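Apart from one protein chain that is not included, each protein chain of the complex appears where it belongs.
Chain nomenclature is as follows: A, B, C, D, E, F, G, H, I, J and K, assigned in order of appearance, with residue numbering initiated at 1 for each chain independently.
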């Protein structure tokens, strides 16, 4: 690893299944516009309740990727 | 959404299965005394260890609900 | 519970499966050198991304155990 | 002031006008079920955007009141 | 310990004597309306000064108790 | 709400009038390059003083919007 | 701007009108003893409730000013 | 209480006896140069160990006082 | 003091008497395995409630000591 | 300074030399795609260790720049 | 060390060279009005960018000194 520079973007993934799937969804969505993703950091976990049940998990993640050239 | 007011209460759900189930348990328990739950926020994740294994996941959640009238 | 003293150590467990398994891995590894583990606290959740997918979950946990004698 | 005990509850007031009005709304709503309110603490300010404009200010406040007797 | 759910409430105990007594006062007051208290967490320590001396210690505590049934 | 993904960007709006106007300015400016804005979070309030008076309110906001398709 | 040194002081301004006026009051009061004020940072917003209404907004601000010479 | 402005200063009181005495020492020392002290906030508790025993408690307190005139 | 290196360990001392005694107990226990302790930092104060009274104070302290040679 | 709006982006600069150089590298890299940079804020300092020595300093910086027109 | 009381003041030192020099500048400036300085704590590191380069490092430090008599 030489003197790379990375950029972090902040996304909120959501899923009805759970925390991991919400993160996976955020990473998959990010892959459509960002290359060279390297790591993520979970910043917040929350969600919505409907009819007395958890309806959506919403997970804020920061995603780091290498800046080209 | 007009000028609603919400109240947040703080619960700790526990589960031997994992984080999501602990949150589900807290929401289900809250549903017995609170109506119109709208969202939750995970504030802390911890748990107990017995015989060198995780025995209980304990997840502190804040639950927001609409105040009637 | 009389006037026990506890010590906390800080580990990072990793897993390709998810958060709970990463914690389980950290607790299992800790059990090889520490006795009387009592509780854990999740301090940070992050992970690595490879080929546009989450490759490893890395969970920082503090583990508390009773000091002997 | 003798040895009083206070309780804090956490509300989210909302308003289309601004932060102060959102707090006022929360306090007014709380007054319907709580007596002897003494102070508030602003914990979070956020809101919703509709049609590219701020539609609602949502202010989380902790409200402290004296416990009777 | 099976899959219990706990609730946390936030009180401010005060005392002219010191921190521990302020917490004791909050716990005693809470015992009049809450059953099955299990633990407390000190969130803030502050107080009032009168005539150049500490007149009241004010300690914010979160108190956790088991929800029935 | 299905499994949407949101992105958050961080802006600093400024205004000589006050906090709400500084947020409004940031949202208006963001609307020129971002679609589907949904919510904002106030992260910091500060400002500049000139001639012994507040000259500018500077409010850091995170703005969340839905990522297309 | 050469190598200036700044000092920060911490004030609490209060106002019955709102947050901005409380900050203005703090800055005006500070101007009686401090020169060369440059910026402020809002650290805390709270207030007092009387007769079920907000009676005073109390805003903690840090004020930065250039040290002479 | 009209529109007063308060100033906060930050002191570290120390005592070989305990936390309350360290705060009392800080307040007493402050009284020699500051008038109209109203409240304090404990920001940090630490201390020094000598010969395997706590030798000094060091408590950082912010002290608020009314600004004259 | 030349260029020493220190290590911090994190302990939880408990006591039925109060905060200071819980810290003293942690320091005394640490003295059985650690030499050259220099300072401590209180990180958390909590405790257990039994029969509507505080039964144990549990104080998390970080203890710093000089690493030998 | 009129009512400008600023945007903040978050980068991680790295350098084998030290903290300042890691920040310089991040700013230089940002200059290739961003105009009108005005300030930076250091959010985190960490790094990698290889062969028992610090191999890379990794500094997370938020960079603020004026949004055009 | 007997029962001393310390005061902390908060300064922002700046330097075009780097973090250490900015702290040195703040300490040197403080020495003109404060005696018996004992320690400093770095609270924030930021700076200004001009012409796509770091122009000034601005380091917020708290400086602690012994209060006389």
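By definition in this document, contacts are C-beta pairs under 8 Å (C-beta built on N, C-alpha and C of every residue); 3 or more make two chains touch, one makes a residue touch a chain.
Because the structure is predicted, anything quoted here is derived from the model rather than measured.
J.: What does the interface between chain J and the hidden chain look like in terms of residue numbers?
T.: Within chain J, the residues that touch the unshown chain are 18-19, 44-49, 52-54, 57.
J.: Can you list where chain I touches the absent chain?
T.: Chain I touches the missing chain through residues 1, 3-10, 62, 64, 67.
J.: So which bits of chain K touch the chain we can't see?
T.: On the chain K side, contact with the omitted chain comes from 19-20, 23-24, 27-28, 31, 37-42, 63.
Following the convention adopted for this analysis, only the chains that are shown with their structure count from here on.
J.: Compute the shortest path length in steps from chain C to chain H over the network of touching chains.
T.: 2
J.: Between the options G-H, A-B or B-E, which interface matches A-C on more than half of its contact pairs by residue number?
T.: A-B
J.: Could you work out how far the Cα centre of chain B sits from that of chain J, in whole Å?
T.: Taking the average C-alpha coordinate of chain B and of chain J, the gap between them is 38 Å.
J.: Touching at least two other chains at once: which residues of chain B meet that condition?
T.: 9-10, 19, 48
J.: Every touching chain pair, please?
T.: Pairs satisfying the touch definition: A-B, A-C, A-F, A-J, B-C, B-D, B-E, C-I, D-E, D-F, D-G, E-H, E-I, F-G, F-J, G-H, G-K, H-I, H-K, J-K.
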